[in-house]
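Some notes on the structure that comes next.
Missing here: one protein chain of the complex. Every other protein chain is in place.
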Amino acid sequence: MTSLASVPTTTGATLDVEKIRADFPILSRTVRDGKPLIYLDSGATSQRPRQVLDAERHFLETSNAAVHRGAHALSEEATDAYESARERIAAFIGADDGEVVFTKNATEALNLVAYGMSNALTSDDPKAERFRVGPGDEVVVTEMEHHANLVPWQEFCRRTGATLRWFGVTADGRLDLDPSVITERTKIVAFTHQSNVLGTVTPVEQIVAMAKAVGAYTVLDACQSVPHAPVDVHALGVDFAAFSGHKMLGPSGIGVLYGRRELLEALPPFLTGGSMIELVRTERSTYAAPPARFEAGVPMTSQAVGLGAAVDYLNALGMENVHAHENTLTAAALEGLQAVDGVTIIGPRNLESRGGAVSFEIDGVHPHDASQVLDDSGIAVRVGHHCAWPLHRAFGVQSSIRASFYVYNTLDEVQALVDGVRRAQDFFARDGVSL
Amino acid sequence: MTSLASVPTTTGATLDVEKIRADFPILSRTVRDGKPLIYLDSGATSQRPRQVLDAERHFLETSNAAVHRGAHALSEEATDAYESARERIAAFIGADDGEVVFTKNATEALNLVAYGMSNALTSDDPKAERFRVGPGDEVVVTEMEHHANLVPWQEFCRRTGATLRWFGVTADGRLDLDPSVITERTKIVAFTHQSNVLGTVTPVEQIVAMAKAVGAYTVLDACQSVPHAPVDVHALGVDFAAFSGHKMLGPSGIGVLYGRRELLEALPPFLTGGSMIELVRTERSTYAAPPARFEAGVPMTSQAVGLGAAVDYLNALGMENVHAHENTLTAAALEGLQAVDGVTIIGPRNLESRGGAVSFEIDGVHPHDASQVLDDSGIAVRVGHHCAWPLHRAFGVQSSIRASFYVYNTLDEVQALVDGVRRAQDFFARDGVSL
Amino acid sequence: MKLESMYQEIILDHYKNPHGRGLREPYEAEVHHVNPTCGDEVTVRVHLEGSGADAKVVDLSYDSLGCSISQAATSVAYDLVVGRTVGEAFEVLAAYQEMVQGRGKVEADEDVLDDAVAFAGVAAYPARVKCALLGWLAFKDAVAQADENAPELEGQR
Partner (left out) sequence: MKLESMYQEIILDHYKNPHGRGLREPYEAEVHHVNPTCGDEVTVRVHLEGSGADAKVVDLSYDSLGCSISQAATSVAYDLVVGRTVGEAFEVLAAYQEMVQGRGKVEADEDVLDDAVAFAGVAAYPARVKCALLGWLAFKDAVAQADENAPELEGQR
């Protein structure tokens, strides 16, 4: 068994993980007949600290009301709580308040951009003209995209007649930034900040520069970056960015779209209905300024409050420290897993431009079978294509096992993962029959 | 001051309102320097009982995980909780499980239908052909629609080239079902079950019959009916129906689309991304069967659990009893308000085909000013056009005051409303200056 | 009592007897503003003499439908801007906007605000801030349309 004692701990303040764990009620439960839960699936969804649960409950027990719709005391309090959450979340990513739109998840946020832009084709607002895309135009995505930043663009191309083009992935899990992909025909470049499978962090500034050179809009999938490291959308220079609350200690049911102010002001609406209008007449309607324009209907009020509390929690930990802690765990996992014969890491094998998602294969043991053995030891990992099917196809694998880490994970848990992998190998090699 | 003692109570089991109120923590708070909260704005959003808050919290502290995405113990438990909520919610409205899609609110549900249908124009799935609509075709809405069931159809017409037509409203707040409106050109009839302003319950069966006669699809806005009375979508015969969790004691951030199985199976997807795909290739993707096809991304898991608990709560009360209780309050409000000189009810003045939203005007006192006086007495009502601007225009009013009732409201609160209206009149008539 | 702190006598007086109401000639620009939450409307015309910050506001005429706060605010605006320069009027508006949007945390400057100081209580009711600004912002827009050299309003973003 490899010892993980050799893993370097990062310098600087580190997280008090014991104290953090005490904030997460779910982490003290057991699974499968009394095994302590080892939750290594935060890349899919994170757990929530008491502080977030309490903030949401407090709101619901004291100030719950429809926001922006009433003149009574509760409605004023609810509106304040909702908008204060927006301010804190905007500040968290270096954006202005008016640049943050609440959606139900990152998937909706990315669809919002894709539909908003295709709606420009039928909009009569001259400001929307800049978004018109049609046959002959191109949209560039990457082979490491999550389906959420890929399928909406396939469908966008179907609606507009534009063509989809791809940046490929190299054998070591980096983007192959072939300069011929982005051309004068490129109107949109949609790409991930951090791969949810490989952990790879992409060179955002470089891609933004390539896109800007041809006047294309950039759409960043920040689902796996914003929860795990300091992110400043203004500094990155992207036009749009999307992430989800449930992956960053916040509630499910809330996501965020960041859009540069000037662009949100020009983008046609997507979902339409109450609270996003300016004037409604029988023949036609006009629409409110952003962010209201993009928030039709009664919004995710308590969820915004919860996400605000999650951001407060992360700020208190310090995103630099969160990142350093995850680096420590990732380094341990990479080292521990590579020391196991028959295990192949998919993606970068060192910490350079890499976050804390570690995907791998075990020779002769199907990922689902391996995960079943891990699960039997209380270890929750994810298996499958992780909503990144083209990426798996590029690597010639059907599916993989992914461990992903967060603020509450420990080196002992990483060790348990490595031990669990060996147990899976033993289990399926029993009776001496090799597979 | 009118006494409300004369209000008839309905026969049959009635609600134990004192006991119910004890379940709602927010109802024991005070507003504006110590006034007990009198919450008469449930038409905008309802409050949530402890049972719903507890169900959500319990789920988050024990089983929170990404649903339908993992093979580990938590993920299985989370998936079970999510799907069990779907079953109970489907049963609540007389639908099958596979006919219930979770959305973020009713607004998204209605947009889903409108975009799904316009996506049929570019879909290559032959099943989708039945939804194709274009120039020359017509969509019928009513003048009493909430913007959520109106603006999406205006935008649908913009995208498809179809024409929007209207059923008007009569002076007593009923639909004017002019038989010339629905014709062979009609492809979609979108209408509300119960007006959020007038309280009017529309003749659903009659409109469905008119639509069926010409082969048009029906889309029912059930936001104000499902929370307040027994509703059976199969019995009503509508093709689609939408409602929101937050108006029926459930969480914000979750809504429901009901669709007839056969139609959901043919409808092209709307939001695209993870969990709604069948196969993703670089060139194109194919999509899962409903309901998954319409639930892209990590869904509103804990919110579905909360809505399941809300449905359990309402079932325990009995929807017939809920309806009877609201009838009592509505009758009292109609009687009490009409006894005040200068107050005009907008909408039906008796209980026939009418639910518990009571909108009115006060001569010489602007609705916002009146609501400020009510608010000062702790009474929360809604003022404005209530997202039904065309309806207000039809009645020649800028805005109105709306009181709306739910299971936790009492006759004393109705009396307080009537008293508050008189206080508002006095306040703005002080110094003997008439307005 | 809070309610009376918003509905100052002076506000109710202006509401009941608005000053300068009605649409008049001559004017250089007319604008129409709507408050989307309540549907209330105001139409404002301005008649200026000169250009830039030193232009004189000769007339502000208006027609409006709305609540007491919005009606009174437009009436007070009439009193405070007519006869002044655009520069002076915008100074009043900037201070006024800061006060009503200030959540009760902004000290009102009576010297600048004059009668408009009566709207200080509105700051405690965020849902009414738009009411207090409807006519004023329409005036600002009308000036901007009437005179391309009109100054920027301070503190605007």
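For reference, chains read A, B and C in written order, and residue numbers begin at 1 within each chain.
As a convention for this text, a contact is a pair of C-beta atoms (placed from the backbone, for glycine too) under 8 Å apart; a residue touches a chain by one contact, two chains touch by 3 or more.
All of these numbers come straight from a predicted model, not from anything done at the bench.
Touched by the hidden chain within the whole complex are the displayed chains A, B.
Set against the missing chain, the residues A:118, A:303, A:399 or A:415 yield one that touches it, A:399. Contact with the chain that does not appear here is found for just one residue of B:277, B:298, B:358 or B:387, B:277. Only one residue in the set B:76, B:125 or B:419 touches the chain that does not appear here, and it is B:76.
Touching residues on chain A toward the chain that is not drawn are 32-33, 366-369, 372-373, 376, 383-385, 389, 392, 398-399, 427-428, 430-431, 433, 435. Residues touching the missing chain, restricted to chain B, are 68-71, 75-76, 79-80, 277-279, 288 (touch as defined at the top).
Throughout what follows, only the chains that are shown with their structure count from here on.
A separation of 38 Å divides the Cα centre of chain B from that of chain C. Look at where the CA atoms of chain A average out and do the same for chain C: the two points lie 46 Å apart. In chain C, the residues that reach two or more other chains under the touch definition are 37, 125, 128. In chain A, 69-71, 75, 277, 279 are the positions where the chain touches two or more neighbouring chains simultaneously.
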